[in-house]
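Missing here: one protein chain of the complex. Every other protein chain is in place.
Chain IDs A, B and C follow the sequence of writing; residue 1 opens each chain.
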């Protein structure tokens, strides 16, 4: 259940292949790829720098991944997150989850992204039409977390 | 918004690249890959034949894809489904959804799979330990559809 | 000119044919009527349509219910619940 923090791009097909190759117990693989858009609330963005907290980033991603593996029966999972300078269209993050059944794979990938967005120590600085500045955290990302509250799960 | 029904395998990385290459308006790409497992309720499965209804299959997949595009703001989407003889570990189906934001991409991919499972005219025949026979439809797949009822959406 | 009938999966295996062309008999107006009529065509069809309540139908490549009317149909298909994906 690896996590990787890297400057370089990743290859979705190769990552999925590495996780699933030769296995016949996986029925469902979900990937999420986050990419850089050139538009931020109507303003043109020309480049972005991703800063992170080396050491804590890996620890936090591992914690999030461990929690997903406790909640869903995953055959494999992977988180790759880039840092450094990125251009519009560039990949930012890849999450892969593999399970025997599709709902576990979907939910676990969705969960990993929600937690990564609010817990992994990354910060985006954008450059563009609107000048240069640090991206504000979204309140909607915090709200998304409430979907995964254990007590809600229990009540359903 | 293409759909393809084919005997040959597909390449997840190449398909995503073809959909997203050169675009800077896509922030989130979700892929779902369904693969053949060697285990069906504890019985070893050695091969599978997927029969389909040429003509209707494409029409039905297009209808499902159109519905997903009406419900979510998707920048791109793709469904590829294989037919013919498959072995354990082989890919069966690929769904890709691309959107500006992650929740639309996740929900649309989940929706496409639920509807594909209950509406696209494919039938699986398995061969293995338990003999040769047609796979029964799962009641849980029918139940999964109720998650997407419009009236429920409206109530939330 | 009649209509084209198509059979898939175990419905096809039991009837022994994948497709055929027939003239709709007098009085056969719905999918349910047609399945009742097909049952009477011999032991293979009787077996294929024995549990007709589980069989799904499509008219001109669109899913329909058993009470759907056949008028104007050019292609009618019978098959088990789908199991793709």
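The criterion applied here is as follows: a contact is a pair of C-beta atoms (placed from the backbone, for glycine too) under 8 Å apart; a residue touches a chain by one contact, two chains touch by 3 or more.
Fair warning: this is a prediction, and the values are worked out from it, not measured in the lab.
Taking every chain of the complex into account, the omitted one touches A.
When the whole complex is considered, the residue among A:11, A:69 or A:118 that touches the unshown chain is A:118.
Although one chain is not displayed, its contacts with subunit A can still be listed: residues 34, 50-53, 55-56, 59-60, 81, 92-93, 113, 116-125, 134-138.
What we mean here is this: only the chains that are shown with their structure count from here on.
Here the chain at the heart of the shown protein, by mean C-alpha position, is B.
Taking the mean of C-alpha positions as each chain's centre, the chain lying farthest from the centre of subunit C is A.
Centre-to-centre, using mean CA coordinates, subunit B is 26 Å away from subunit C. Taking each chain's centre as the average of its CA atoms, subunit A and subunit C sit 48 Å apart. Subunit B has its Cα centroid 22 Å from the Cα centroid of subunit A.
The multi-chain contact residues of subunit B, meaning those touching 2 or more other chains, are 34, 113.
For subunit C, residues that reach two or more other chains under the stated contact definition are 85.
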